[in-house]
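As you look at this complex, bear in mind that one protein chain is not there, while each of the others sits in place.
Letters A, B and C mark the chains in the order given here, with residues in each chain numbered from 1 onward.
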Amino acid sequence: MKTAYLDAFKKMVSIRAAEEEIAKYYLENKVMSFVHFYVGQEAVAVGVCDALSAEDRVMGNHRSHGHYLAKGGDLKRMVCELLGKAEGCCRGKGGSMHMIDKSVGFIGSTPILGSVVPLANGSAFEQRYSKRGGITAAFFGDGAFEEGVVYETLNLAALFKNPLLLVVENNLYSVNSKLRDRRSAEHEVERIVTGFGVRYMKADGLDYDDVHKKASELVKHIRSGKGPAVLECVTYRHMAHSAPIFDDAAGYREEDVLEKRLEKDSVKKVRNLLLSQGVSETELSKIEADARAHAVECVKYAAAAPLPDKKELFTDVYA
Amino acid sequence: MKTAYLDAFKKMVSIRAAEEEIAKYYLENKVMSFVHFYVGQEAVAVGVCDALSAEDRVMGNHRSHGHYLAKGGDLKRMVCELLGKAEGCCRGKGGSMHMIDKSVGFIGSTPILGSVVPLANGSAFEQRYSKRGGITAAFFGDGAFEEGVVYETLNLAALFKNPLLLVVENNLYSVNSKLRDRRSAEHEVERIVTGFGVRYMKADGLDYDDVHKKASELVKHIRSGKGPAVLECVTYRHMAHSAPIFDDAAGYREEDVLEKRLEKDSVKKVRNLLLSQGVSETELSKIEADARAHAVECVKYAAAAPLPDKKELFTDVYA
Amino acid sequence: MAERIIKYTEALKEATDQMMEIDPKVFVVGLGVSYKNGADGTTAGLKAKYPDRILDVPVSEAGLTSMAVGAAVTGLHPIVHHGRVEFALLASDGMFTQAAKWNYMFGGGNPVPIVIRINVGRQWGNGPQHTQALYSLFGGVPGLKVVIPSSPRMAKGLLVSALKENNPVIILEPRWLFNIKEDVPTEIFSEPLDKARVIREGKDITVVAYGDGLHSVREALELIGDAVSVELIDLVSINPVDHDTVARSVAKTGRLLTVDTTNEAFDIGSEIIAHVARNKSLKLKDAPIGLACPNVPVPTSTVLTEEYYPTKVTIANAILSALGKPSIDKKLSFEELHLAPTTTLK
Partner (left out) sequence: MAERIIKYTEALKEATDQMMEIDPKVFVVGLGVSYKNGADGTTAGLKAKYPDRILDVPVSEAGLTSMAVGAAVTGLHPIVHHGRVEFALLASDGMFTQAAKWNYMFGGGNPVPIVIRINVGRQWGNGPQHTQALYSLFGGVPGLKVVIPSSPRMAKGLLVSALKENNPVIILEPRWLFNIKEDVPTEIFSEPLDKARVIREGKDITVVAYGDGLHSVREALELIGDAVSVELIDLVSINPVDHDTVARSVAKTGRLLTVDTTNEAFDIGSEIIAHVARNKSLKLKDAPIGLACPNVPVPTSTVLTEEYYPTKVTIANAILSALGKPSIDKKLSFEELHLAPTTTLK
């Protein structure tokens, strides 16, 4: 068990370090590409991806650095993509909102809210149709969950019994809009989801263990051919919606104020767990330092990496 | 009470007679306009509209002859519209799928499935925003209920507490596609609807009384400012999806085979009720004969009515 | 070889069937495609033959189209069917923002082999919300290939090509042509997706048309007979547009007429004419001419649609007048104006 948590800790810490280094780079340089940081939500990506196998597929949304890395995506290629470099995972054409590393089963992220849900359902359709086994997991937010196509997909996925895991990262906001300004007081996600014949569980998205256990249970359900499932993870986004800064001064946050975020921080939680299990502070610090060093190196690498050739503007419109 | 049923009977019979006469005309003439008959579903339109007041508004879908007439729409103008005549309720521009008679609060029907739901929500929004009182009811089918915009609207209407009554006419089919080919076995409309914080009731759509009572209860709920509601009415469509014929030979029907439809026919049910309440056969026959005569007259009128001027092709693109 | 005359819809069905036989990755999703006479006959009988690959679906255009896009991205080759452009518009995201951009936005190596079949345009009684074409939208989004089959043979050949193509192909099928018949090869054959076809050579004027409008031009040419030597081009593809074929013809004839069956604003004719006009090496004898529908929605009453679409008479007279010939005076019957043709092409 301990090693499992150690592994999760490593992953979470390296996602955190990567984004912190990227944010630093953004603040110090003129980086011309959107960015939505995942800081705070790491337990969700890692908890879910740890419940998946190599042949399973993952898709994401505009905030997918964490999803990509948790599934094993290459950090250098990610940072290169953010900086518009030729070695970027989309050769610089996509930018931060378009993560992809098919070699590890991360098959794409799309920033049109809700769009990933039916697309992932198509991937799951393929897995069932081709009888290849494996499932597809899609990460998206509480805001995206308000798009009609999500409900169409719940129905379609249940009807076809596609092996689809929908992970709703409920970080309380769509940009700065609160849940209560977007849903009635009587709104109950569980009733809706199960009404479509789709299995539902809710997890503490700040608790790796809870996410991982519930994801594992749902993955088992899906693998057994019983159809799709939704895992709603309530979590906190630490940084601004779309900028390399902390935005507490903006004043929209209620529950998730800075001290609460720090207190309930998912990385800290796993760290404390490991300490309580007897892992030494030295070992943990070493993991942190390694992650940091790797992040620093990747950012440095990407900063120095070559730009794509201008002619690539014209390539790949068609396959 | 007796008079209430008599009135409902009159309305249901006149809708039935109108469509039967129109169907006859279609079969005998080359009528170049789509048509979707409502025959069989009359208890829903009349039961719901009887629960509304004059200032309430109604909208419909592609199958809205019954909705239009139940709200008091003019039959002559309706038949003229089907036949593309200048006196049609859309001056011939809309055809059968575009019913409107604003003088009685029937403010439009639209054949893009699901589209009427957010549009009616806009009308309800206006009623609340302008503090004018009144509610808006929208009729649509079980097929349209699969469009994503319906779920977006459930959420929006609940959030804004708009005075909206959504009437789902579940006639078991979308064209000839069965419910079980479109939804998982575990699908439960009630859970979904209430999950959005929207009140839900289910009625026997072949029973005027049941529809009317439940509609009245929901209308009361809505008028009291408690937000939107859904009334699902399970009913039978007697004729083909979109043709002036009976299509039992097509073989797709299961539960709603001809003899079952005749046995459970909603018009017959009210008739029998009235007979049991002591209304005489003579009186009922008189109502039927009057309705038939009116229908025959309206179809005749429309058949002879003038066509629009060709120049009208170019008018009314803009208001 | 003996002639084998089949309808436009049968040609589509045959292409689907034959390609499904050889390619297990192909499947069909769409409302009612599993019916005995599914999708206007274009999937008739296929459910029985391929029970797990002909899939009726809930009325969820966005969800089902993007599901198919996701399946294409992961290796299948879906055919999606939409009965009207207006229904397909609900799936705009999947078509225009996802499928069209997928390979590009992920830097290549991410093909989207999908075929989206959409019925468009003219049919009696459809009215304002069931008859749009929106060609300029389909033509203007890079990353899509968009064709309009003008005959049964083209319908089969283009659908086969679309199913061999590694990119998203949208096939816009004019309902007006569904009952047109033609001798169509029984075996699998392809028609190129991005080439216009000179289907009749001539020297006086180039006429560019597509789909249902092309059929009306064919009829117009019968009316005209030998009075004018017309070079007729079937545009075939509107994304990309094969401007070279048009330019070569116009270089020869010096005159250009485009025939559209959609509203005149931002129609295909404008795109063609603008390219010819910008081409410094082309010198026209006269200003090019565009025929199109008026810039109003399509009404329902037949008396109002009578003068909506260019007819064989208006087309013939546009050609005759361009060459200074006297015009034809012919009144079309109700059937000619409003009922889809059942011609057998030669």
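Convention: a contact is a pair of C-beta atoms (placed from the backbone, for glycine too) under 8 Å apart; a residue touches a chain by one contact, two chains touch by 3 or more.
Since the structure is predicted, the reported quantities are computational estimates derived from the model, not experimental observations.
For the chain excluded from display, the touched partners among the shown chains of the whole complex are A, B, C.
Contact with the chain not shown here comes from a single listed residue; of C:Ser190, C:Ser229, C:Ser270 or C:Thr343, that residue is C:Ser270.
From the options A:Lys71, A:Lys85 or A:Lys214, the residue with contact to the unseen chain in the full assembly is A:Lys85.
The residue touching the chain not shown here, chosen from A:Glu19, A:Glu42, A:Glu147 or A:Glu232, is A:Glu147. Note on the undisplayed chain: of the listed residues B:Gly40, B:Gly73 or B:Gly94, the one touching it is B:Gly94.
Set against the missing chain, the residues A:Leu6, A:Val104 or A:Leu307 yield one that touches it, A:Leu307.
Within the complete assembly, residues 30-34, 84-85, 88, 90, 92-98, 110-114, 143-144, 146-148, 174-177, 181-183, 250, 307-308, 310, 312-314, 317 of subunit A touch the chain that is not shown.
Subunit B residues in contact with the hidden partner, per the touch definition given at the top, are 57, 88-94, 98, 100, 102, 107-108, 110, 112, 115, 118-127, 129-130, 148-149, 152-153, 155-156, 159, 315-319. Subunit C residues in contact with the hidden partner, per the touch definition given at the top, are 62, 86, 89-90, 92-93, 96-97, 100-101, 104-105, 127-129, 132, 134, 136-137, 139-143, 239-241, 262-263, 265-267, 269-280, 286-290, 295-297, 299.
Rule of thumb we're sticking to: only the chains that are shown with their structure count from here on.
Between the CA-based centres of subunit B and subunit C the separation comes to 36 Å, rounded to the whole angstrom.
Separating the centre of subunit A from that of subunit B, both taken as means of CA atoms, is a distance of 46 Å. Shared interface positions of subunit A, defined as residues touching 2 or more other chains, are 148-149, 152, 155, 159.
Multi-chain contact residues of subunit C (touching two or more other chains): 57-58, 60, 62-63.
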